[in-house]
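Of the protein chains in this complex, all but one are displayed in their positions.
== chain A ==
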Amino acid sequence: MARVVVDVMLKPEILDPQGQAVQRALPRLGFEGITDVRQGKRFELEVEGPVDEAALARIHEMAETFLANTVIEDFTVRVDEPAEARS
């Protein structure tokens, strides 16, 4: 079993009021020096079988058509370390 991680972020030009609200709360909580916060989504996919090129291509297609709305969001796909390696 392998894990593939898809990160989805709003495109840079899209206003992110949720990230802004988080950023504005930081100084009040004593966390200084953070000038900007952008909030995104992370999907962890447990993949059956080998994560070969074909499997990654399918996941890319899934991200493009479903996990992200490419009108407003960018996404990245990467293979995470094998599940057994984590403790």
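By definition in this document, a contact is a pair of C-beta atoms (placed from the backbone, for glycine too) under 8 Å apart; a residue touches a chain by one contact, two chains touch by 3 or more; residues count from 1.
The criterion applied here is as follows: contacts and distances are computed from a predicted model.
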Undepicted complex member, UniProt protein name, chosen from "Phosphoribosylformylglycinamidine synthase subunit PurQ", "Lactose transport system permease protein LacF", "Carbon monoxide dehydrogenase" or "(2Fe-2S)-binding protein": "Phosphoribosylformylglycinamidine synthase subunit PurQ"
Interface with the unshown chain - residue positions in chain A: 10, 13-15, 17-18, 21, 66-67, 69, 71-72
